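Quick one: structure below, then a few questions.
Note that this complex is displayed minus one protein chain, with the remaining chains in position.
Here is chain A:
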Amino acid sequence: MARVVVDVMLKPEILDPQGQAVQRALPRLGFEGISDVRQGKRFELEVDGPVDEAALARINDLAESFLANTVIEDFTVRVEEVAEAAK
């Protein structure tokens, strides 16, 4: 079994008020030196069977049509190795 991770972020030009709210809270918490925060979404897909090119292509389609709205968001797809011992 393998895990595929899809990260979805608002496009850089789009205002992210949630990220801004987080960023503004940082000095209060004693975190200095963070000039910007943007908040996104992470999807972890547990894939049955091998993650071959065909499977990745299907996941890419899924991300493009559903997990992300590419009018306002960008996404990346990557395979994450799941260590045997961790299972």
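Note that in this section contacts are C-beta pairs under 8 Å (C-beta built on N, C-alpha and C of every residue); 3 or more make two chains touch, one makes a residue touch a chain; residues count from 1.
The working rule: contacts and distances are computed from a predicted model.
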Inset, instruction - Pick from "ABC transporter substrate-binding protein", "Fe-S cluster assembly protein SufB", "Pup--protein ligase" or "Phosphoribosylformylglycinamidine synthase subunit PurQ" the UniProt protein name of the chain that isn't shown here. - result: "Phosphoribosylformylglycinamidine synthase subunit PurQ"
Legend entry - Listed residues A:5, A:26, A:47 or A:67, member touching the removed chain: A:67
Inset, instruction - List the residues of chain A that touch the chain left out of this view. - result: 10, 13-15, 17-18, 21, 66-67, 69, 71-72
